[in-house]
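Got a structure here, written out as structure tokens. Questions coming.
The complex appears here minus one protein chain, its other protein chains still in place.
Note that the chains are named A, B and C in the order they appear, and that numbering of residues resets to 1 at the start of each chain.
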Amino acid sequence: MISKQLLKIKSHLCIAQDTFEVVLHSPLARELKPGQFIHIALKHHMLRRPVSVANVDVGAETFTIVFKIFGEGTRALSNCKAGGDFLDAILPCGSYYPIDRLQLDHALIVGGGIGGVPPLYYLAQSLKKKGVQITSVLGFQTKSHVFYEDKFQLLGDTYVATNDGTYGAKGFVTDIITELSTDIDYYFACGPTAMLKAVTDQLETQEGYISLEERMGCGVGTCYACVVPLKEDPSKSKKICKDGPVFYANEVILP
Amino acid sequence: MISKQLLKIKSHLCIAQDTFEVVLHSPLARELKPGQFIHIALKHHMLRRPVSVANVDVGAETFTIVFKIFGEGTRALSNCKAGGDFLDAILPCGSYYPIDRLQLDHALIVGGGIGGVPPLYYLAQSLKKKGVQITSVLGFQTKSHVFYEDKFQLLGDTYVATNDGTYGAKGFVTDIITELSTDIDYYFACGPTAMLKAVTDQLETQEGYISLEERMGCGVGTCYACVVPLKEDPSKSKKICKDGPVFYANEVILP
Amino acid sequence: MTLTTTLPGLTLKNPVMPASGCFGFGKEYSQFYDLNELGAIIIKAATGEARYGNATPRVAETASGMLNAIGLQNPGVEAIINEELPFLRPFETPVIANVAGSTVEEYVKVTKAFNHSNDIHALELNISCPNVKEGGVQFGTDTELAKEVTYQVKQASKYPVYVKLSPNVSDIVVMAKAVTDAGADGLSMINTLTGMQINLKQRRPIIANKTGGLSGPAIKPIAIRMIYQVRQALDIPIIGMGGIITAEDVVEFY
Partner (left out) sequence: MTLTTTLPGLTLKNPVMPASGCFGFGKEYSQFYDLNELGAIIIKAATGEARYGNATPRVAETASGMLNAIGLQNPGVEAIINEELPFLRPFETPVIANVAGSTVEEYVKVTKAFNHSNDIHALELNISCPNVKEGGVQFGTDTELAKEVTYQVKQASKYPVYVKLSPNVSDIVVMAKAVTDAGADGLSMINTLTGMQINLKQRRPIIANKTGGLSGPAIKPIAIRMIYQVRQALDIPIIGMGGIITAEDVVEFY
């Protein structure tokens, strides 16, 4: 059940250029599933900010978020301090990768940038625990933005592309996917819409799940800010905050 | 000359209920005269907050302000920290008690509450340095609001009244003034308008100076937010931020 | 001190109610707190048929406010009556239905459909949505249209009718008088002010619809001014909204 909580900040770390990893305490940590997000209120901001769950430590009742300074809200978030500060958040929000329902031996994980990589790390961890073989393809703009590559390496084969070639392969995640010769059961993708479009086109014949982003109001399904039209009937829509952010790849029309 | 500066916070102390004494560093400290104020900008607030200069240490290039939490702005001010934080302020603002021009042996100082007492402390200090005898009458609402009595005591006879009688004499400053049998050359009053009205009426036959408060916009004389009508021609006005806050007692019509 | 408030057709335990569109149909927020604690619930706008609404992005943040251009997305009045309202039955909190449309006929159709539901207690006539191409705000900025739709809806409704006024007008009192003359039982004020925000990287409006409705503390001074003006001129119940966040805000609207 979703609720509003004041989360204690356990640690706060800069892990790449403008990129922060924050560990939060919550008794609800154990209920957070890969793909879900929390919706964070910030002083002097009318709208909450959605940020994905990047990992969970059930024993410690903590979970991790990873975010990058993008505008005023994420800048404020980057100024929070471990120890004294609390974060006002709604959680858990949205749908998750339904891995418990899937017949899975080998999963392809495709993540792009700050929006894509964090939730997929939690997903990869969870898949690993279930004994699923993982191949990860991560895309970043440039070397200084790269993070979590080492963590993904520990979970399976991991390939990194940067748009400007300053690290890993030069180009896009799709360039790497073309080269892959592995058989996969499902792919799981998260990142910028342009990337999701390219990946879903490329992997059209594969089963997969994608996670979407949209500007949100309520984050819980009341305001209709975050809809996405459905392929089977574009006059119908689902809400990214409540029915998503994770959708079956062929379910929705990407904007 | 007036200017906008970032002032380093040297110390920050709670001296009475919700009342704070903050020492600020500025090369302009030596130019601040008794009765003048600084106009403080606060994040997330459109309007600056006027606060009087309560003392100056020319050697250290510092000056003191004393304020009480009244609303959101003064609350934010009370959360500033010595060491790291800077205050964005315009200074020096407004007119001052013209003590260098006056023939003075004995001065009566009448201050009411948080708006009145701080600027008069700086005035009393300055008068003392010139060898003027000082009698001070300070009014507060209740005992927990009383501050700076000891400091005034060091400069001359000091009487305190509280409205509820929890400290000093019960009643108003005017009750104490009635009892005083001393001859004074000038009085200097600062505090709530109701008090200023009562005091100027009571001391009608005396020469005196009063300091006014009003909601301000610019604080430097451009916006006409803070005018007060003149006794000699009520269709004319002066600006409290620039021509005031200190006025000759019979110059202005109190609102 | 009692917070009980009596309005035409409504007895409220307290005068606090979420504004239409901010609360959906109640299900989601029932997870956060007991809906019985609310004075009333104003549900999301209902139109004659299901509406998809505008393209996304539909919201943007502004200084002490937000813009929204949802475009009256809703499942249509029949679906609301049959699928959404039953959820609110167990709660003691009165429900106000928000009625929208592109034509007077559509408003009347929605009104009549609600006559068949016993799950609501009043109608709020939304003549002020700035985010749909036709209807919506035109009704709210044209005195004659506002009168006409108020009159027709009032005639058709078995429930009291509160008319929700648009602040995007030169003279709010003229508009308030017009709908009062046309039979409104009460007013609700204010809907959003039309605004726009630019995405500086892309140099185009953030909201796909370009303009959106500005709400939040930024518009509170405008809401208070308009409510004050109408109160001075007319003796009619007013449901106040526009930037209310704290208890102090609520008091300021009295």
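Basically, a residue touches a chain if its C-beta (ideal position, glycine included) is under 8 Å from a C-beta of that chain, and two chains touch if they have at least 3 such contacts.
Just so it is clear, the model here is predicted, and its values are computed rather than measured.
Colleague: Quick check: which displayed chains does the absent chain contact?
Modeller: Touch partners of the hidden chain, whole complex considered, are B, C.
Colleague: Of C:79, C:196 or C:233, which one is in contact with the hidden chain?
Modeller: Considering all chains, including the one not shown, the answer is C:196.
Colleague: Mind pulling the chain B residues that touch the left-out chain?
Modeller: For chain B, the residues touching the absent chain are 1-4, 44-47, 73, 214-218, 220-229, 235-237, 242, 255.
Colleague: Pick out the residues on chain C that sit against the missing chain.
Modeller: For chain C, the residues touching the absent chain are 62-65, 67, 141, 168-171, 193-198, 200, 205, 210-211, 214, 216-222, 224-225, 228, 243, 248, 251-252.
In the analysis below, only the chains that are shown with their structure count from here on.
Colleague: Ranked by contacting C-beta pairs, which pair of chains comes out on top?
Modeller: Result: the chain pair A-C has the most contacts.
Colleague: Compare the CA centroid of chain C with every other chain's and tell me the farthest one.
Modeller: Checked the centroid distances; the maximum from chain C is B.
Colleague: Nearest chain to the global Cα centroid?
Modeller: The chain sitting closest to the overall C-alpha centre is C.
Colleague: Quick check: how many Å separate the C-alpha centres of chain B and chain C?
Modeller: So the centroids are 49 Å from each other.
Colleague: Between chain A and chain B, what distance separates the C-alpha centroids? Give it in angstrom.
Modeller: About 57 Å, centre to centre.
Colleague: With centres defined as the mean C-alpha position, give me the chain A-chain C separation in Å.
Modeller: 35
Colleague: Which positions in chain C are in touch with at least two other chains?
Modeller: Where chain C is concerned, no single residue meets two or more other chains.
Colleague: So which bits of chain A are touching at least two other chains?
Modeller: Those would be 44.
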